[in-house]
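Note that this complex is displayed minus one protein chain, with the remaining chains in position.
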Amino acid sequence: MTRSVRRTHRIRRTARVAGAGAAALLALSACSSSSDTDSDSAGATSASPKLSGQVTVFAAASLKESFTTLGETFEKQHPGTEVTFNFAGSDTLAASITGGAPADVFASASPKTMATVTDAGAAAGTPATFVRNQLEIATLPGNPDHVSSLKDLTGSGLKVVLCDKTVPCGAAAQKALDASGLELTPVSYEQDVKAALTKVELKEADAAVVYKTDVKAAGDKVTGVDFPESAKAVNDYPITLLKDAPNTDAARAFIELVKSAEGQRVLTGAGFRTP
Amino acid sequence: MTGGPRRARRRGRMVPAPLLVPALVGLAFLLLPLLALVIRAPWSGLPEQLSSPEVWQALRLSLLCATSATALSLLVGVPLAWLLARTDFPGRGFVRALVTLPLVLPPVVGGVALLLAFGRNGVVGQWLETWFGITLPFTTTGVVLAETFVAMPFLVISVEGTLRAADPRYEEAATTLGASRFTAFRRVTLPLIAPGIAAGAVLAWARALGEFGATITFAGNFPGRTQTMPLAVYLALQNDPAAAIALSLVLLAVSIAVLAGLRDRWMSAS
Partner (left out) sequence: MTDTGERKTAVHSPAPDGHPSEEGLDARLVVDRGSFRLDVALTAAPGDVVALLGPNGAGKTTALRALAGLVPLTGGHLRLDGAALDRTPPESRPVGVVFQDYLLFPHLTALDNVAFGPRCRGAGKAQARVQAAAWLDRMGLADHAGARPRRLSGGQAQRVALARALATHPRLLLLDEPLAALDARTRLEVRAQLRRHLAEFEAVAVLVTHDPLDAMVLADRLVVVEDGAVVQEGGPADIARRPRTDYIAQLVGLNLYRGRAEGHTVRLDTGPAITTTEDLAGPVFVAFPPSAVTLYGARPTGSSARNLWRCEVAGLESHGDQIRVDLTGELALAADLTTVAAAELGLHPGAPVWATVKATQTHAYPA
């Protein structure tokens, strides 16, 4: 626990700078005259008692970039609030929540993981799918091995890393492989999608099957290759308010922001698909 | 005869409460989580869990790699400890601090550092690949290296401490008898510090056996090749906590058996 909390703090500090820039961009793209009017209108639409205090959001690691931006937006719209994130593997987060960790919102990378939370009676209401994520092949910059399909990964002497079958991205990759009747022996089954991507970023592996969002976040350190089979293994991301949420009102408002047009714009900007 | 009553008195004397209470609290703190693991273990499902060949594969690999890492640590760690304890060179204190660095480094960072050094594209690794065709990441050798990186400092610190406590004049006595410095080390110092080396080796072995972060980062995770028990436990934890607990129990039982066995052997030897 301590480790994830500390990590959250560190991320927050760096995210604040990035978030501010992203918020400025948002303000520009919305063509509004000033960001002040933006937050005013948002405050007016919520029409609820003034929100304050801390909102704790447990979110899947793949949501890090987009949720950090949304957190900044939320704090701007509701001065006096503070959004704290715990980004980690969905299963780890689910285990923390069922273990009694104090959190307001849980955004998972898979319905299966969300189910463990709802089954434990820790969720308030029914989780809603807010985005979907699709797999993509991450190759070395410029795709020097000319990978163009999932099949290209199975033959040749390419070093491929997959996520372990126990984590969502691994399960999805297996689903895509099964659907296309392919056998793929990777050099490693990584513990999460970021680890798989890191191996390609460090050029230790030639390719990895990861989420589109991760490829996008990695910038020019990897090159993404779409493959048709990915459509057969799309991941739904459900989000829910938690039953023991210390700050229910603010948590609801944050979920609304995620589902709003503005939230969806940020998320699709990061590579997610709308549900 | 004189020892009799004294020994009896010592046995009968009360342990002072300011020592006893914290000691028991400390013991409970260390044992309770392990006890909880045993209590909550899915005993009924255990036979099924243990019948999986992957468990034994991971266990075999763990023991093999931890033992190899310990051997490697001994091979280079003991001379390193000697260098730190018995010679004087500029910047020795700094070097000692560097040696302990892997102790404070988060193991995952250690793994990344190993990739940057010995990876296919690493500072040294690219030459290993070009000249000798050796690649270390994603191999069992990589597991051994990652475990050695994390475990060796324990051995070096332990052996260096023992060396500092050992009387260097025994080495002098050996040289006056015609032994070179190396012979003096091999035939006199080494046997003298054997208990310290053994203690350090056990520490290193235990640390290597439980190694997770550096291993999965540097060597990846592939059953039978680089998936050691801690990796298997971690991944099982993602969707099957019961299996994870079962695997942990196996790892615990085996390490206890090995450590207790070694201890008995030393006890009877000395």
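Labels for the chains are A and B, by order of writing; each one numbers its residues from 1.
Throughout what follows, a contact is a pair of C-beta atoms (placed from the backbone, for glycine too) under 8 Å apart; a residue touches a chain by one contact, two chains touch by 3 or more.
What you are looking at is a predicted structure, and each value in this text was computed from that prediction instead of being measured.
S.K.: Could you run through the displayed chains and say which ones the absent chain touches?
M.R.: B
S.K.: One chain isn't shown here. Among B:Leu116, B:Leu192, B:Ala206 or B:Leu259, which residue touches it?
M.R.: B:Leu192
S.K.: Over the whole complex, note the residues of chain B touching the chain we left out.
M.R.: Answer for chain B: residues 167, 169-170, 172-181, 183, 187-188, 191-192 touch the chain left out.
We adopt the following convention: only the chains that are shown with their structure count from here on.
S.K.: Report, in whole Å, the distance between the mean C-alpha point of chain A and the mean C-alpha point of chain B.
M.R.: The mean C-alpha positions of chain A and chain B differ by 37 Å.
S.K.: Using the touch definition from the top, list the residues of chain B that touch chain A in their complex.
M.R.: Touch list, chain B to chain A: 112, 115-116, 119-121, 137-138, 216-217, 219-223, 226-227, 231, 234-241.
S.K.: Would you mind writing out the residues of chain A in touch with chain B in their complex?
M.R.: By the definition above, chain A touches chain B via 89, 91-92, 95, 112, 159, 161, 164, 166-167, 186-191, 195, 198-199, 202-205.
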